[in-house]
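What follows is a set of notes on a single structure, which appears directly below.
A single protein chain has been omitted from the complex, and every remaining protein chain is retained in its original position.
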Amino acid sequence: MNGVHDLGGMQGLGGVDVEGNEPVFHNPWEKAIFGTMLATMGQGMYNLDEFRHGIEVMSPAHYLTSSYYEHWLETIEKNLIEKGIIDRDELDARTQEFLKDPAAPVPQREDPELAESLSRLVRSGASTRREVSAKPQFEVGDRVRTRNVHPRGHTRLPQYVRDKQGVVERVYDAFVLPDANAHGEGENPQYVYSVRFEAEEVWGDSAEPREVVYVDLWESYLEPL
Amino acid sequence: MNGVHDLGGMQGLGGVDVEGNEPVFHNPWEKAIFGTMLATMGQGMYNLDEFRHGIEVMSPAHYLTSSYYEHWLETIEKNLIEKGIIDRDELDARTQEFLKDPAAPVPQREDPELAESLSRLVRSGASTRREVSAKPQFEVGDRVRTRNVHPRGHTRLPQYVRDKQGVVERVYDAFVLPDANAHGEGENPQYVYSVRFEAEEVWGDSAEPREVVYVDLWESYLEPL
Amino acid sequence: MSDSYPASEAEISARAKALESLLVEKGLIGTDAIDKAAGAYESDIGPMVGAKVVARAWSDPGFKEQLLEDASAACARLDVGGMQGEHMVAVENSEQVHNVVVCTLCSCYPWPVLGLPPNWYKYPQYRSRTVMEPRKVLKEEFGLDVDESVDIRVWDSSAEIRYLVLPERPEGTEGMSEEELASLVTRDSMIGVGKPRTPEG
Partner (left out) sequence: MSDSYPASEAEISARAKALESLLVEKGLIGTDAIDKAAGAYESDIGPMVGAKVVARAWSDPGFKEQLLEDASAACARLDVGGMQGEHMVAVENSEQVHNVVVCTLCSCYPWPVLGLPPNWYKYPQYRSRTVMEPRKVLKEEFGLDVDESVDIRVWDSSAEIRYLVLPERPEGTEGMSEEELASLVTRDSMIGVGKPRTPEG
């Protein structure tokens, strides 16, 4: 999806705003949203690609005017509602209650089993690497061209490196394909490659000297040159 | 400038909102802003390319969350302040006064001479066509490739047709080059061409069948193929 | 002032008035001049002008030929022209070809023949989608079904040329006067997002 989230090379956004001594969470709701993501995605209510795509489909104006954890809240809500786990009206009604009484506590519930499994998730992760029987189509050093595609759904092929020539720098294992997995089309694992692009190829005369960009791309994003 | 104003091919913006029986101006300030543009640009306080670029440098979030005539107001203010015609503090102070007393009238002033010249401008226009001694570099039917450039300033080469192959469909006269004229670098007139791009070249597999796009491009945006 | 957004209508109105007031007080603009010039687009400059041009082209083969050859010159014969239409090009619809006009970078539009553009032409949705999925936009957003066999030509007004679509003359209009024909020509049909009215209505 050619969305505003696909930011590589956009100009006019201004300076980088570095916050000194930045806390991990700036307030209680950032931590609550982060934890809610862990507990819901961690229990398989939606997958990481669905999570990311839920942010991408926010309206561009909304995306650019909202905070990072608001993006997360948007996509968690959207995914849980789509899966039928949460009801939109129920959520809105409860939100109104908390708006009227901001000090009202969240009901507490202990779940030692979930605590244990989330702790394991944090420590061990949830790899999307998959075994495939096929051999990788490309080898280190192969010249490739990225495809000129503009899918309406989720993809991890950034616009700034579409229809560009590069060289395979590293061959990784096969991983779940986000383009399929974000839309309930299965995992469709494919090999991933680190592809090296010369800045001149990507940015033309506007390139900085002595710069290369490496982008990690799934096999179907690439064509042999 | 790779700004959010360069919208060709962006996805996720939603449906087209067609207003039935739409008035030319929706309220008095739209008409006032339109008229102020005519009177200030018409008297040469800034040029059309400076006007357009003043909109492009709005922050993307601001651009997407504001109305069309707010864009105009932004760039008129910006240009008049930059040229020293209006003072920012003076403008802010006066704005506060009108916010406090929204019914306060704008002082009236008759200027028959300006009325006459604006009327002439509306009826006769202000062509940016210029005579140049050189011959056009390209002819109808020539295959060209658009340049891969990402200028930080104003340009009229949209991103979606950069680094793409096309065919010259029409050869127009030479016109003032926006890339120069928006930045006080003179008019630098160049020939303009209507270049035909097959949808497949621009959008790859995502193209609709039987579609071509024609884009009007200045000579320096093009390279012979 | 412009650091928080979206700005309220009250704020925009106040800023517009403040700007106009300062320019008036400095003796740089006249309120009468502004009202008169802007007012022209509320009265005599609008789609009815383009409709006259189209009706003439439908009625007069010589005029049509000139319109397609040099639209600015042809329009000048009808005393039509001016700002944002100094260099106009007319593109003809036919059974094989459908033309549609857009401006992806801003909102360029042939003012002398169509007046000022409607909001939808100026806002991001139409500008982003029309160059990529014109058939879908025409069908879904404007209810205009362009047959699969018809080529679609999209004109992105990226320079100072302004494009006017010359729609196909509707059937059943033989013997109509230019004035009657002009009443069938809609703004949308001259942008390429609609068809002219038919005599039945």
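Note that the chains take the letters A, B and C in the order they are written out, and that residue 1 is the start of every chain.
Note that a residue touches a chain if its C-beta (ideal position, glycine included) is under 8 Å from a C-beta of that chain, and two chains touch if they have at least 3 such contacts.
Please read all numbers here as calculations on a predicted model, not as lab measurements.
A.B. asks: Of the residues A:115, A:134 or A:225, I need the one that contacts the missing chain.
C.D. replies: Among A:115, A:134 or A:225, only A:115 touches the chain that is not shown.
A.B. asks: Which of A:73, A:167 or A:222 touches the chain that is not shown?
C.D. replies: Considering all chains, including the one not shown, the answer is A:73.
A.B. asks: Contacts of subunit A with the missing chain: which residues?
C.D. replies: Spelled out for subunit A, the touching residues are 5-11, 13-19, 22, 24-25, 27-29, 31-36, 38-40, 42-43, 45, 52, 55, 61-62, 64-70, 73-74, 76-77, 80, 85-86, 90-92, 94-99, 102, 104, 106-112, 114-115, 118-119, 121-129, 156-158, 160, 170, 172-173, 175, 192, 194, 202-203, 206-218.
By our rule, only the chains that are shown with their structure count from here on.
A.B. asks: Report, in whole Å, the distance between the mean C-alpha point of subunit A and the mean C-alpha point of subunit C.
C.D. replies: Chain centres of subunit A and subunit C, defined by C-alpha means, are spaced 41 Å apart.
A.B. asks: Provide the C-alpha centroid distance between subunit A and subunit B, rounded to the nearest whole angstrom.
C.D. replies: Centres of subunit A and subunit B (C-alpha means) sit 34 Å apart.
A.B. asks: What whole-Å value do you get for the distance between subunit B and subunit C if each is reduced to the mean of its CA atoms?
C.D. replies: That pair's centroid distance is 16 Å.
A.B. asks: Which parts of subunit B, given as residue numbers and ranges, touch two or more other chains?
C.D. replies: 9-11, 13-14, 61, 64-65, 203, 206
A.B. asks: Give me the residue numbers in subunit C that touch at least two other chains, ranges are fine.
C.D. replies: 5, 124, 132, in rising order.
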